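A single protein chain has been removed from this complex, and every other one stays in its place.
On to subunit A.
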């Protein structure tokens, strides 16, 4: 049968009917949308974020710590809880809750930058914040003050910004020797279809019979430059997703994909912030003050637009911006501007209408969360993961992602080493509900991991490599939770 056979190197039989794609059940949330225009304020202090984070997470961490340490005894002495880190008394076995602060020599220092008048350009990129020569200082802070902590359990396990409970004693030199730690662990996880069912119930509608879920394709780091050499890979990607390339068996399996998530860095150089080198060069060459339109090259954006508009007739897309995309640089990044997508825009709802695009191009925030096939999905462009990786050594992205969920914060290092909006009353970067699928784009390697929480939460964590490097597309089957990759290659290029 022609349908079953992918070998098209023989006489033709009747062409198989075009496979039909199933509907993608899609229900985005707007957790990370910032207020528009004048309602967006930047005058707040970032310190508020830390207080907010601590007060939000303290209760959860304390719950955990109580559970673990209430019965704990060391040398006949019972551990007890101390409310504030500065109230710790020497020699006492106790535990405290605070936010970690790491003093690392290689960490970018905003004060140093300002004194050197480097405040307009990006800090120099660093592979890591850890320096081999000096020892790192780690502190635990809360609203009362800071406590220097030492001990095996904390080093290389926590980073700036995460909230934890530490059990130990204060030494003669004033440092707090930690013997054990606790973190908040995974938050509650919504049930599948919970939100949709609730909405239907409220509307007084029957819960429809839902078909089997399809696959979710995730690609990241397209790094479109507008130059020709990458075009063939992008073309093959499009042809695979639209089901034109490959033979009937593979086309049929491609038709199971019901949604594409593009997780960050679609354009290679769209970020509005110049690197130091670029800035210096720019300064030398330009005689004008401010934005110079002559250096703008529209071709990468046009290429991306074409790419999207080629895929869109057959596959809905969720587009998450990344570091190098022309969005705002601070987390949460807001959706890419519709003006970039003149051709693809017909596949999305008009921005003025204010409704979600369900079957088409949905430009979303980074991070983004929403329900796909009833499952909660959290997707990011990956910069929080990349930044966290600079604090630690020999750790995989999937592990970092796991810990973010367990710490209940998708960007713990913001606002310290990661640009971030100064949230005041509510910090959406805190994970309030455990996702079923957590995706981070633009990572060095593909990785996946299933993590489980104390209350039976189960979350699939996937790190998606850059397409421009690895040529991989990640497929997640939302029915069986199997993960597979598709690699696109050209032999002997």
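Here is the rule we go by: a residue touches a chain if its C-beta (ideal position, glycine included) is under 8 Å from a C-beta of that chain, and two chains touch if they have at least 3 such contacts; residues count from 1.
We adopt the following convention: contacts and distances are computed from a predicted model.
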Hidden subunit of the complex - UniProt protein name among "DNA polymerase delta subunit 3", "Cytosolic iron-sulfur assembly component 2B", "Nucleotide binding protein 1" or "Cyclin-dependent kinase E-1": "DNA polymerase delta subunit 3"
Hidden partner chain, touching residue among A:28, A:187 or A:243: A:243
Per the touch definition above, residue among A:58, A:126 or A:157 touching the missing chain: A:157
Residue of A:47, A:74 or A:342 touching the missing chain in the full complex: A:342
Of A:87, A:277, A:426 or A:452, the one touching the omitted chain in the full complex: A:452
Positions on subunit A where the hidden chain makes contact: 6-12, 15-21, 23-24, 67-69, 152-154, 156-158, 162, 164, 180-183, 226-229, 231-232, 235-236, 239-240, 242-251, 254-255, 293-299, 302-303, 305-306, 309-310, 312-316, 342-343, 345-350, 359-360, 392-396, 398-399, 403, 406-407, 446-452, 454, 482-493
